[in-house]
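Only one protein chain is missing; all other protein chains are in place.
Entry: chain A
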Amino acid sequence: MNDFQNIKNQWQQHKTPAANHNIHKIIEKSQGLKRKQTITKVVLGITVLILISFFVYVSAYKNTRAFWGLGLMIGCLCIRIIIEYASGLKKESFKLHQSMLALNEQLVHYYKARKIIHYLWTPLLFATYIFGFVLLLPIFKEQLSSGFYTYILISAILTFIALATLIGFQVRKELKIIKSLQ
């Protein structure tokens, strides 16, 4: 018997952990995941609706500066949410029962498309979002106390830095995945 045959025999005789036979738990978990996905879709939809309603509620369209400022910020958020949602749906559609290489090919295309999102759309939307915020600053300065204005300014800068760092981490993570697929 050759060396590999020995290895193979040992492999097939290896004591494996016993099945827990908890089929119901598996089915429940699967249904729970489906529910979670539906909830995410509903939450994203509601967020977009709330943002648009807020825009109408504060009558931002009556004041040109507020219209552009708030409009750009809300528009960017809505576009980003829709892009992320569409991207998530695309990944969900990949079947895991296809061959390993066919799935890899789909994943490489998917992550290459994600690169366009990360390198083009995200910076563009992020910059436009900040521009919208800057447009609103004179209105804040005019209508808010100086203390509250400073608070908004500092917290916004910190939020933008945190957001940029988070996006940077996410991009790095996905670039590593692309590398491992090639």
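The criterion applied here is as follows: contacts are C-beta pairs under 8 Å (C-beta built on N, C-alpha and C of every residue); 3 or more make two chains touch, one makes a residue touch a chain; residues count from 1.
What we mean here is this: contacts and distances are computed from a predicted model.
When the unshown chain is looked up in UniProt, the name that turns up among "EF-P 5-aminopentanol modification-associated protein YfmF", "Extracellular solute-binding protein", "RNA polymerase sigma-70 factor, ECF subfamily" or "CheY-P phosphatase CheC" is "RNA polymerase sigma-70 factor, ECF subfamily".
Contact with the omitted chain, checked across A:Leu33, A:Ile52 or A:Leu158, is made by A:Leu33. What chain A contributes to its contact with the hidden chain is residues 2-4, 7-8, 10-12, 14, 16-17, 19-21, 23, 26-27, 29-30, 33, 95-103, 176-177, 180.
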